[in-house]
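Removed from the display is one protein chain of the complex; every other protein chain stays in position.
Coming up: chain A.
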Amino acid sequence: MSETTGAHRTHAITLTVNGVLREVTVPARRLLSDCLRHDLGLTGTHVGCEHGVCGACTVLLDGEPVRSCLTFAVTVDGHEITTVEGLAEEGALSPVQRAFSECHGLQCGFCTPGFLCTVTAFLRDNRTPTEEEVLEAVSGNLCRCTGYQNIIKAVHRAAEIQAEESG
């Protein structure tokens, strides 16, 4: 497992990323965000503040949204990660992705991967959210373009699409 000793030692880990088993060797200090982007080439996960404030790097860890910039890749050895690249099913955009597109819930798109992951998990657990619940759910994600109104609309629209398609 180790290539050298001490602080520069590397660790061989296995992650299931978007359903695919990925083996990678990383130093312990490698953030999950950097592991996804640099080691695995999945640049859909964006890195904003790197101290947990902006939410751009949010991914799903065993289905639950977490900050990938506040998670070490070694810590999640053996776990399942879903990134924005894994949200579309068989090439078709997910209900949340379609709603963001339809409602203009993005402009520059930098924050979008984090919003999409956060909202995907939120609407899975709460299929008919209130306005207040939606605001709380996205309160940890920053967007500097939209003014949030269209993002909030998109979350409600995604809930509608989800309901239409399951009903």
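Everything that follows uses one rule, which is that a contact is a pair of C-beta atoms (placed from the backbone, for glycine too) under 8 Å apart; a residue touches a chain by one contact, two chains touch by 3 or more; residues count from 1.
Definition applied: contacts and distances are computed from a predicted model.
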Which name from "DsrE family protein", "Protein ImuA", "Carbon monoxide dehydrogenase" or "ABC transporter permease" does UniProt give the chain that's left off?
"Carbon monoxide dehydrogenase"
Which listed residue, A:V17, A:V84, A:C103 or A:A137, touches the chain dropped from view?
A:A137
For chain A, which residues reach the chain that was dropped from this view?
6-9, 11, 27-29, 31, 34, 50-52, 55, 58, 61, 64-67, 69-72, 74-75, 118, 122, 136-137, 139-140
